[in-house]
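Could you have a look at this structure, given as structure tokens, before my questions?
Every protein chain except one is present and positioned as in the full complex.
Letters A, B and C name the chains as they come in the text, with residue numbers starting at 1 for each one.
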Amino acid sequence: MSPAVWFGEVGASLLAMDWTPAIASKLAPTVFPTGQTESAFAERLPLLLRDAVTGSLPEPWRWLANSLIAIVAIIVIFASLFALLTLAERKILGRVQNRPGPNRTGWGGILQPLADGIKMLTKEDIVPAAADRLLHFLAPVVLLALSIVTFAVIPYGRHLVPVELDAAVLYFFAAGAATELAIFMAGWASRNKYSLLAAMRALAQLISYELPLLLAFVPVVMLAGSLATTGIVAAQGGWLGGVLPHWHVLTPPGFAGFVIFMIAALAESNRSPFDLPEAESELIAGHLTEYSGFKYALFFMAEYLGMCALSGMAVTLFLGGWHAPLAALEFIPSYVWFAVKLLALLLGFIWIRATFPRLRIDQLTRLAWKFLVPLALINLLTGGFWVLTTHWTGGMLVVRWAIALVLVVGPFLALGRQFQARYAPRTYRYA
Amino acid sequence: MTTAFTPTPSGAHVRAVHDPFHGDLLEISMGPHHPSTHGVFRMMVTLDGENVVKLKPVFGYLHRNHEKLGENTSYLGSMPYTDRLDYFCSMTNNWAYALAVEKLAGQPVPERAEYLRVILAELTRLLNHTCLAGFLLQDTGASGTPLMYAFREREKILDLFEALSGSRMMCNYQRFGGCRIDATPAWLAAVRGIVDGYGAFLDEYEELITGNEILLARTQNVGVLSPALAVSAGITGPMLRAAGVDYDLRKVDGYGLYPRFDFRVPLGAHGDTYDRYMVRMLEMRESIGILRQALAAIPDGPIMDPKAKIRGFRPKPGEAYGRIEGPKGEIGFYLISDGTPNPYRYRVRPPSLINLTVLEDLCLGHTLADAVIILGSIDIVLGEVDR
Amino acid sequence: MSTFALGTIIALILGSAAVALCLRRLIRSVLLFVISWAGIAAFYLWAGAEFLAFAQVLVYIGAVSMVTLFAVLLTRRHDQPDLVIEPPARSRAAAGVTIGACVAAVLIPAILATEFPAASATAPTFSVRQLGLDLMEQHGVVLLVVGLILTVALLGAVVLAASKEDAS
Partner (left out) sequence: MTMLHVCLLFSGLLFCIGLAGALARSHAILVLLGIELMLNAANLNFIAFWRYGPPHASGSGPIFVLFAIAIAAAEAAVGLALVIAIYRHRQSVRLQEEARLKG
């Protein structure tokens, strides 16, 4: 049997599969919506391009081709974003630190990611003699795979959702929850004491921050009344007088949720000031100590992709997804707005990295359990209150805002006091 | 089954590595190739989870027979070697050595040279403390930003050193009875410019760093050094003063021209890492004051005692100990002369090594991450520890 | 061809579970268990219980596996750097497998012999909204009890695992 025939057979059998309605409807790629008269040409451009390629195919093949195009597009776009992000991070860190950053490769260092990539690919791949070779190999692969699957449910634009799921938010966090397994595998399999310590730290850190991360978005789900990312974005459409968008971050529970979410996202993606698993001043490179060459590059890619995915989710949940901030700016395509917000959050990540010292492991877990989790739980209450009082108008609106603000700010101040009291700047005496 | 508990001076308990009741302790070897051991220094750290239960410093990787070399070279020949002791502070090393020889030979020093020595010593203090603040923050994981700010200022001072002595770090500048090269008015003006700008840099740095909650949480109550332990271990310098003991050789000995200057000695109250950091920041501000006074008062005149003998220098038999308040603590040289061109005994009292002896006491009971910043706050340079 | 997917899932779950229980390296065992839990999530997805699939992944892969790995690491012995555990005594292994086989011998014919009423023509659908309403209205009391149990379990686990030294 020739390869082409074999491929055809497998494809045909895949298509002939009895996709149960529950899955088939979920996995169906976005169909071109009819009656969307308001969307401009630019808005539909990605879909038109896709249809130009696949439009002539018969229906089942078209479905497969569309899915493949979506997958390839996501991987290509985010892989190049990763490359640019490494460059941007080094450039921005350099500027923050009074130095130019990479500027030798290409124009102003623009080819640096390419040079890094070639270096990584051609480096020798070293596996320690005592290592568990299978797990050592699997760890970066699993991590990268898990970071990529999270991209499936993020709505990138008005018509650009790769997979529409009923419980998309849950899917996202379920896939994200498994990443710590990969980090543990890397730390364990390296058979290095630093790596093992890093694995323990990663487990403790990710368990601690999973909870506030999950609790932080629940008020948003309550506000939107949906676990689907499309539903959550749809709930944030519209403006108050064409100026004030209905983004969740602009409500008291949404704002508190956003802040908690971003802090937990920093910890989940192992970024400074929560980069304990790879704290270079303590653990050399943590779970990456025994990795080199392409596996190391895969780890880095997975880490940046995870950061992108979490930022994308934060945009979707809190910052209005692909909605424009002003009604007057709606003529700009939705995916551009999504990209702008995503980049803004990513730059925030880089800025924070350039600025903060690192926490200690006990302080890290204390921050999660004694500060973020209680705040997130109270925020659930705030969210419930906000949902129950949506019909209040006029003077009651002021009351609603006042109560919600008290519910957000009060616990923050009360819980923050315990940290304030322990540590304070000191005054010094002179002999 | 028995557990092995060994009490240590600080009251913490050291547990055996294979403790049948508590599972295994993890013994890791940090260094000599570790990003944050400040050179080729090694710590054998035994961890219970993340907590340090035992810490054994291992050094000697940079040992180069410094003292024996000193006994086999002429007095002048040892001067360049002292640059390499604490390579951040070659000016103060030179001064301490020159002071010891001057005591041995009863050699006076002209006033302008004394002023230049004070200026250079205080510049060295600024340089050293600035770098330390940068390194300490780097150890807490601040991605190099504070370090780069600190190094920007350090370069300015190193440029001054280069302009004066011809070398950025290995200055070899002091001589017995004076200094090697006279400072031009332009150089003094350049120093004045940098000193005037330094306060602004310190303000900027403290604005960015000192109040940061994470820094406070990481450094306060970490690595507490009690005054009693500090005194009995022979700790000197900012580390001792951070523990609250008022001991500054500039005040105690009053060597050089220090009694002429008006400055204060900041003291810590807790002896923790934060105090060690803050005492240094405050000392820098005092140094700026000293530099201002010295630059205003520096007289014209010779920089070398005309009667001083450089070549064929043979001091009369005897012994002398010269010490100054270096940036890291008391740096002292002990010399015995038998009347030959080479010293009979040449001994260095390195502050880094002696301050390092309390490392385990400071680290016990803290986490691995704390051990790293405690080491950073002790401020060691391996060239001086190992000699 | 839907059975093809099901067959793959079943083979994955049974295979990884069976191998996991035979291995001597504890860490690999646990990781294989994780694969089999992931397979069960895939089964839920296949059967159309999407929410359950994600819940399974979140709880088992996100939490239970972490706790298990923690337990493995905390009960590590210095004489077993590889975490290799000795195989069980032959008699014990034989007894375990025999009992398992006996139960299977009873279960399989029983299942095969049973006539089930015909399945509904269309697959049941179950939206997240429906699930939420059911949970809150019909099963509200159960939900509260589960919450209580989880709280008690959490406290119990903390008390059990808390080191004696820290208390003193």
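Points to keep in mind about this one:
Going forward, a residue touches a chain if its C-beta (ideal position, glycine included) is under 8 Å from a C-beta of that chain, and two chains touch if they have at least 3 such contacts.
These figures come from a predicted structure and were not determined experimentally.
For chain C, the residues touching the absent chain in the complete assembly are 3, 6, 10, 13-14, 17-18, 20-21, 26, 29-30, 33, 36-37, 40, 43-44, 47-49, 51-52, 55-56, 59-60, 63-64, 67-68, 70-72, 74-75, 77, 85, 88-89, 92-93, 95-97, 99-101, 103-104, 107-108, 111-112, 116-120, 123-124, 126, 130-131, 134-135, 138-139, 142, 146, 149-150, 153-154, 156-158, 160-161, 163-164.
FYI, only the chains that are shown with their structure count from here on.
Averaged C-alpha coordinates put the centre of chain A at 28 Å from the centre of chain C. Separating the CA-averaged centres of chain A and chain B is a span of 46 Å. As a whole-number value, the distance joining the C-alpha centres of chain B and chain C reads 60 Å.
Residue positions of chain A touching 2 or more other chains: 200. Touching chain A in their complex are the following residues of chain B: 26-28, 34-36, 47, 49-50, 137-145, 147-149, 152, 210-218, 220, 246, 248, 251, 264-270, 274-275, 278-279, 282, 367-370, 372. If you check the complex, the residues on chain C that touch chain A are 1-2, 4-5, 25, 27-28, 31, 34, 38, 41, 45-48, 50-51, 53-55, 57-58, 61-63, 65-66, 69-70, 73, 122-123, 125, 127-128. Within the complex, the chain A residues that touch chain B are 93, 96-99, 193-194, 196-197, 200-201, 272-273, 275-276, 279-284, 353-363, 419, 422-426, 428-431.
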